[in-house]
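Pasting a structure below so you can have a look.
Removed from the display is one protein chain of the complex; every other protein chain stays in position.
Entry: subunit A
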Amino acid sequence: MDLFNAIIQVLDSTIRLSVPLLLACLAGLYSERAGIFDIGLEGKMLVGAFAGAASASVFHSAYIGLGMAILISVAFALIHGFASITHRGNQIVSGVAINFIAAGSTIMLGQAWFQQGGRTPALASDERFGAIIWPGADAVRGVPILGPIYSELISGHSVLVYVAFLAVPFTWWVLFRTRFGLRMRAVGENPAAVDTAGISVAWLRYRALICTGVLTGIAGAYLSMVQNGGFVKDMTAGKGYIALAALIFAKWKPVNAMFACLLFGFLDALSIRLQGTPLPLIGKVPVQLMQALPYILTVILLAGFIGKAIPPRAGGVPYVKER
């Protein structure tokens, strides 16, 4: 029964840890499907996290925090769009610039506004998104096997967790069942076809980037207002890049993206769980190695296990009308 509880705990933290990855991964999916590489997921999450925590603590409302996180993150997405769509700049350079601006400005503004070394004030419980307890969760806790699965894994997460997982079928539906999705996929494959069909390539790509900004904003809010009780500098810690890796791993498909992010989340959860625990045969493994494990496995998975991942064909190439 101990083992069972341990598994439930690891799976529970798998869900919690994969949520920001999943949101960022779906965010990247929108922009890359539309042909815009977005290495700035990391930066947009970071500004989202900062804007969320800062405004939640000032206005004492989690929802205002979430709104500001989305707003600022979308604004950064539009900057990326302005550079790479309107001015046909290099998308990698623009994305990297956004990451740097995000890392620097959050610390600077945090220090200027709150004087806590770049942190935002610790959020009170009503300024954060609390856990939602599903009906009957407490009642069934005692039921063997199914009880803990229901009360720990399914119930008891914040609203943003459910938003993240509902975003998966929603994204799939948008992508493959709506006119917007068809056009977005087309513009990522062959923008000239979209242009000659009489649709604006730029406007379509901007809309895709707005979707990206909304999702990275939610991801940021999750980090600073759910996982943590406030903003800490560089709190995204590379999640934006892992999300990009997951996106490739998932071959730019929403349901695959969910499983890829759950896998990365699971590896992360496992490494935390196994820290300091002696393993059979091997003995005690250094903490650093355990922490590196998800990244090592990322490299191995990406190098060997996914087969050929074909990105959207027009990805990374600014659209210029041919003469």
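Here are a few things to note about the model shown:
Keep in mind that, in the parts below, a contact is a pair of C-beta atoms (placed from the backbone, for glycine too) under 8 Å apart; a residue touches a chain by one contact, two chains touch by 3 or more; residues count from 1.
Just so we're on the same page, contacts and distances are computed from a predicted model.
UniProt records the chain missing from this view under the protein name "Guanosine import ATP-binding protein NupO", selected from "Cell division protein FtsQ", "NAD(P)/FAD-dependent oxidoreductase", "Cytochrome C oxidase subunit I" or "Guanosine import ATP-binding protein NupO". Across the entire complex, the residue among A:Thr86, A:Gln115 or A:Thr196 in touch with the chain not shown is A:Thr196.
Among A:Leu11, A:Ala186, A:Val214 or A:Leu301, the one in contact with the hidden chain is A:Ala186. Against the chain not shown here, subunit A presents residues 176-183, 185-186, 189-190, 192-199, 313, 321, 323.
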